[in-house]
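One protein chain is absent from this view; the other protein chains keep their places.
Up next is chain A:
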Amino acid sequence: MAARNWIFAVAVAVAVFLSLSTFSSAQDLQIVNAERRIDLSSHIVKAFLTLKVENIGKDPAADMLLAFPPTQIKNLAMVQALAVMGKKKKKTYLPLDVKPTEQPDAPNDAGYFLVSFATPLGPGETVTLEVLYILTHSLEPFPVEITQSESQLVYYHDSAVVLSPYHVKQQTTFFKTPSTRVESFTSVEPANRAGKEIKYGPYEDRAPYSYAPVIVHFENNSPFAVVEELVREIEISHWGSLQITENYRLTHGGARHKGVFSRVEYQSRRSITGSSSFNALLAVLPPRVNSVYYRDDIGNISTSHLRTGFKKSELEFEPRYPLFGGWRATFVIGYRVPLEDYLFEAPDGRRYLNFTFGCPLVETIVNKLTLKVVLPEGSKDPSAVLPFTVNQDLQVKYSYLDIVGRTVVVLQKDNVVPTHNVPFQVYYTFKPIYMLAEPLMLVSAFFFVFVTSLAYVHIDLNIVKK
């Protein structure tokens, strides 16, 4: 019954898209071959799309469009494109510029990204592109609520064919599921399943904006660790260290837990109960990290281990309780790193901080990331350089012994995934003389205390002479 409905829906959708296919913006490109591999093994959906693009027009093409259905565009965390150069053995990859764009006559609110080629594609030439896009919140738990002993099943909605404004001559799509347990998947012939892989295609000669909705219903017990909000504060002290404080609001984004939580079952039959829950998290911290703490509103949490290494440090920690679907935990991680590893002087005399963006937790989605770089007091002209767009803002923060306050560069981005963990820079000017302000203040305070006590001892305040 359900399957029949789906087939009907697919048919309607295909019809709709076919009817819209008269729309064209740059029809002088065509996709010779498209291969799409969608990795569904964690809650971050990674899609690797290999496109072989040919220019069939008369003019050289400088860029091409990537289209995404509206349901995906809002969950799209990142799109990257690489141009493959050279032949099989000596492949080199060239990163291409990708930016979101609007199309005035987009069918069904499809979203677009514009990929600019490194060199314009001449008529008759072909180029191979590797596109990686990452989707968050795209696995929909079904059933929505599960008990402790059930494992978590999710839906994934997509299309069997690549949504593209261009004609696609040949294409295949692979879905990789985390386990062999697949409840159902929409069949769009030819489609078959082998082990953890579901293959759709190959499909020949699909018109632009072809669409064939499919649903995969499968088991996914990987930790659905979603950080609803993360505020990272990086405080620069020119006295030799960076203090990083990270405030997490973590939740289990999977199927909601319902009914009892039985400790006896959780601790004695760990393999079969609570399989979708997680109780340990891993944070990758910089090397040479020190003074690490892990606490929450009501105190220190004692379950954590730190392994320091030359390339990275790993903090393995457990929330106070295991997280079942819908359960939350808030906590703070703080650490300190030596300043000389991250603060440099630019050739023009300005200083810049070079630090990693994103969230240190492994395999987590951050719904809202706010990164605050607290510059030392007296810093001027801050500017941030990032490889992607973020909301930027300036604030003032008062910390120990501050008079005018410290400038804070606030960088805010939604929907952050681990691939956003790339370096960024914050430039600012700072005069070293300001470093002396605070010691001088302390010295003068003590001086004042001693002077007043001296004065007090020597001044006779009696009204009546003794």
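The rule is short, and it goes like this: contacts are C-beta pairs under 8 Å (C-beta built on N, C-alpha and C of every residue); 3 or more make two chains touch, one makes a residue touch a chain; residues count from 1.
The working rule: contacts and distances are computed from a predicted model.
Missing chain, UniProt protein name: "dolichyl-diphosphooligosaccharide--protein glycotransferase", from among "SKP1-like protein 11 isoform X4", "dolichyl-diphosphooligosaccharide--protein glycotransferase", "NADH-ubiquinone oxidoreductase chain 2" or "Cell cycle checkpoint control protein RAD9A". Touching the chain that is not shown, out of A:Ala118, A:Ile403 or A:Val451: A:Ile403 (per the contact rule at the top).
Here the missing chain is touched by one residue of A:Phe174, A:Trp327, A:Phe388 or A:Tyr434, and it is A:Trp327. The residue touching the chain not shown here, chosen from A:Leu135, A:Ile301 or A:Leu411, is A:Ile301.
Of the residues in chain A, those that touch the hidden partner chain are 259-264, 267-268, 296-302, 320-321, 326-330, 398-403.
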